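Structure in structure tokens, see below.
In this view, the complex is presented without one of its protein chains, the others remaining in place.
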Amino acid sequence: MGKGESSSKKVIGREDWEKRLSDVKIRKEDMNKLVMNYLVTEGYVDAAEKFQLESGVKPEIDLSTITDRMTVRKAVQSGNVEDALEKVNDLNPEILDTNPQLFFHLQQQRLIELIRSGKVEEALEFAQEELAPRGEENHQFLEELERTVALLAFEDTANSPVSDLLDISQRQKTASELNAAILTSQSHEKDPRLPSLLKMLVWAQNQLDEKVSYPRINDLVNATLEDPV
Amino acid sequence: MPSRTSPPSCTLLSVGQAFVGTQNVDHSGAMKEERWTVHVRIQGCDLRHGTLCGSMEALNVPAAESSVVTFWEGEIIDNINHTFFTEDWANPDTDLKHWSRFPSFAPLREAVNRDGGKGIDLARHSHVYMRWKEKFFVNVGPDCGLTIAGFYYLCFSRVDGTIRGFYYDPNSSPYQQLELRATTEGRNGHSFGCYEFR
Partner (left out) sequence: MPASARSRPEDIVENLSSGDTSARLKALRDVKNQIIGNRSKKLCYIKLGAVPRVAEILASDTETNLLVQSAAAVGSFACGIDSGVRAVLDSGCLPHLLNTLSNGDERVVEAGARSLRMIFQTQLAPQGATFFRSGGALENILRLLASANDDISEVAASVLARCCDFPEQRAAIAQAGALQGLLHLLTHPNPRKVETALDAIASLTRNDEQQSRALLNAPGNPFLTVIIPTVKERSGKSRLLACACVANISRTCPEYGTERTTGPPGSARDVAAAVISALVKLVDCPGEAGEEAPSVLAHFIADSEDLQKLACDADAIGKLSGKLAAGSGVLTPRHRENIFHALAALCSTREEGRRQLVESRALLPVISGLEDAAPGVRAAACACTKSLSRSVKNLRTSLVDASIAEPLFKLLGDPDPSVQATASATLCNIVLDFSPLRSQVVLDGGGVAQLASLAHSMDATLRLNAVWALKNLLFMADSATKARVMREVGYPTLAALAQDPEDGVQEQALMLVRNLVHGKPEDIEAAVRPETGLLEVVDRKLASGARPEVCVQALYVMVNVATGTEEHKERVMATCTPSVLGRFLADESNPQIRVAAVWVLINLTYSKGGNVRSRIERLRRLGLDAQLHKLLSDPCSDVQDRAKTALEQFHEALQPLPQPSVQMVSAHIC
């Protein structure tokens, strides 16, 4: 160590920054792939087909498999869980055989649908026969099962503490989980890449903040650069 | 594996060894000379990778409130892992200028200037050359009155365990010189502790 000065944080101005940004070449092809990846993963078959015609980008998987996947997804979304189960098993038996959590959530959804349609006796029988053994295997399942069965204890389920289970968002949650599992079984990523790129941008900016001041993007929707402080 | 030209191990330059001495600042005659006490302890030594590290404490620094302890990492010039030319922190001219201040470097100077000194048999040389770069302050904040932006050029004598060094930082007072010697820390002889990473 010595006597003397030490330096402070470096500042990069807007002009320099924009020049650096424009020096990074991103191929249009890659941008298109990113869009296609989003459409395919989220299951927008029509949009994916149109986008393929417009951009010439090939989707990563056979578009017909998207149709199968969407049929299964829609079955859950409309409450036909048993139908969805059979379709998934026809598609690939390994999906539910190797994914106990997903299987439990589908069975739980089935129970919820039975309760929703007022089939109390059948619901109880189903819970005992199909779900209780899963609860014995896994503590987390048991807790979820208890919460679900609690639906039967309330006169007014809509105002009960477990009303969220009857909400349409519960069907969405189960459907998304199933959708992700099918994608994984088709060797496809279960999440689109776009959101993780945005997360990476935020992370990279936070890293950079410690070393330099630079024009930051705070508004992710419009991607506007803000002058360094 | 270290080749025959790299400096061999020296028991006075091993883990646990303490050094004591002074650092002084020469203000080119304009002011009086400043000087403070320095303690160093080697905490890690890895000859295969040509690295070592340790702590350095500066005591009685003029204008500093307390003693200042830093942690440093060092490179041993072995022509395998590290050469006389500094990679990031200095240019070859600065390197040569500093190494040349050590009398023992005189016979090596021409060879280093010519081709980096690749052919020098460092195994038979009486001194070990090193660079130490401080990484952080251990007990104080960065506003303690001292800076660790620079680094040391050092020359260790294998025969008597003394170290001479020069602190180099373009922004610091020039000609800060370090003089250290191996100490027994009050014992009746040289004692050696040991540790190994697992």
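For clarity, chains are labelled A and B in written order, and residue numbers in each chain start from 1.
Everything that follows uses one rule, which is that contacts are C-beta pairs under 8 Å (C-beta built on N, C-alpha and C of every residue); 3 or more make two chains touch, one makes a residue touch a chain.
Computed from a predicted model, the values in this text were never measured in an experiment.
Peer 1: Touching the hidden chain in the complete assembly: which of A:K33, A:R147, A:K173 or A:H188 does that?
Peer 2: Of all options in A:K33, A:R147, A:K173 or A:H188, contact with the hidden chain holds for A:H188.
Peer 1: Have a look at A:D30, A:D62, A:E86 or A:D227 and name the one touching the chain we're not showing.
Peer 2: Going through A:D30, A:D62, A:E86 or A:D227 one by one, A:E86 is the residue touching the chain not shown.
Peer 1: With respect to the chain omitted from the figure, which of A:M1, A:V40, A:A75 or A:L96 is a touching residue?
Peer 2: A:L96
Peer 1: Residue by residue, what part of chain A touches the chain that was omitted?
Peer 2: That gives, for chain A, the contact residues 82, 85-86, 89, 92-94, 96-100, 103, 119, 122, 125-126, 130, 133, 137, 184, 187-189, 196, 199-200, 203.
Peer 1: Which chain B residues touch the hidden chain?
Peer 2: Against the missing chain, chain B presents residues 8-11, 15-16, 18, 20, 39-41, 43-44, 46, 49, 51, 53, 55, 57, 67, 69, 71, 73, 123-124, 135-136, 138, 158-161, 181-198.
As a working rule, only the chains that are shown with their structure count from here on.
Peer 1: In whole angstrom, how far does the Cα centroid of chain A sit from the Cα centroid of chain B?
Peer 2: Those two chain centres are 56 Å apart.
Peer 1: Which of the residues in chain A come into contact with chain B in the complex?
Peer 2: Within the complex, chain A touches chain B at residues 1-7.
Peer 1: Please give the residue numbers of chain B that touch chain A in the complex, ascending.
Peer 2: 23, 25, 34, 56, 58, 68, 70, 134, 142, 145-150, 167, 169, 171-173, 176
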